[in-house]
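Here it is, the structure in full.
Here is chain A:
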Amino acid sequence: MASAKLLALPLLALGGAALWAGAPASMPPPGKPKRIVSINLCADQLVLALADRDQIAGVTRNATSTEMSGEAAKARGLPVIKNSAEQILAIDPDLIVGMPASRSAPMRALKGHKYNLLDLDTANTVDEIYASIRQTAVAVGHPERGEALVANMQARLARIGKPGGGKVAAYYQRRGFMTGTGTLIDDLMQRMGLVNLAAKLDKPPLSQLSIEEMVAAQPDYLIVESATDRIADQGTEMLHHPAIANIPRISIPQAWTVCGSAAYVQAAEGMATQLARLQDRTHAR
Partner candidate 1 sequence: MTISRPLLITGLLALTLVAAIGSILFGPVHLSLARMIAAFTGHGDRIATTILFELRLPRMLLGLGVGAILGLAGAALQGYLRNPLAEPSVLGTSNAAALGAVAALYFGLAELHPVVLPILAVLCALVSLMALFVLAGRSESPLTLILAGIAVATLATAGVSLALNLSPNPFAAMEIMTWLLGSLENRSFEHVWIAYPCIAIGALLLFWDGRALDALTLGEDGAQALGVDIQRTRIRLLLGTAIGVGGAVAVSGAIGFIGLIVPHLVRPLTDRSPSAILLPSAIGGAALLTFADLAVRLIDTKNELKLGVVTAFLGVPVFLIHLMRERRLW
Partner candidate 2 sequence: MVNIRLENVAVALGKRDVVRNASASFVPGTLTGIVGPNGAGKSTLARAMLALVPHTGRILVDDAEVATMSRAELAKRVAYLPQGQTLHWPLTVERLVELGRLPHLAPMSRIGEADTAAIERAIERADVAGLRERVATELSGGERARVLLARALAVEAPALIADEPLASLDPGHQIDVMELLQSEARAGGVVIAVLHDLTMAARYCDRLVLIDSGTVVADGTPAEVLTPANLKSVYGIDARVELTGDWPTITTLGRSR
């Protein structure tokens, strides 16, 4: 019975597709999603960089903040999700991107419903960033953009070299918090050829270092968030203490380093430029 066999094939295909669609998905179905919702600031960065504007149905509250979001300009004008399950329900997205999406709070509230979810992992190295970019690009239906972005990033990073020259640097935040190994900042520092002070002192990924200890350690550079250049509270005031005023500083906007995204390259380029300038100054003396 040829006709029966002919019928069976599409049926099987349909069945297979149904099974596939029915399974709790962390890989969305192929094709371009038309209503993408991002529920995480770092996911915002990737979605904004890789999807078309009319594909995006919702980004997080901080996406438009120039202080925290590298793609703030692109996010302006887009609808904002305030982490509310209701809003997501109303939008009825065909792709939800999160870090992760499946175990997040709004998704737990919407447990009964079936959505296509993309779970991204926190990127702590540049290779992990590339992986996230590729993952997201495929999910939003523009895999070629992902590849192009990765290639562009690799090319720009290759031009930077290792301006740090083995010098010691510390990433110093408000209230004396210092970033340690296994973080994106650390990856950035190593790329620059800088030694992370936290690694040298064997500190955990986040620790607090008093000014006295910083003075005693005397790193060659302090890397700070550019928002802390202005004294707005006691936490930032501490970074301007006279005792550490003599340590040369590199200032990088937090928006470029808080998430593993394409802004990594901007951070790296910014650091390299400032390192070069500071080294010229020391050589000139």
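The rule is short, and it goes like this: contacts are C-beta pairs under 8 Å (C-beta built on N, C-alpha and C of every residue); 3 or more make two chains touch, one makes a residue touch a chain; residues count from 1.
How were these picked? Simply put, all candidates are chains of the complex that A comes from, given by their letters.
Since the structure is predicted, the reported quantities are computational estimates derived from the model, not experimental observations.
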item: Direct contact with chain A in this complex, candidates 1 or 2; value: 1
item: List of chain A residues in touch with candidate 1 within their complex; value: 174-176, 208, 210-213, 215-216, 218, 230-235, 237-238, 241-243
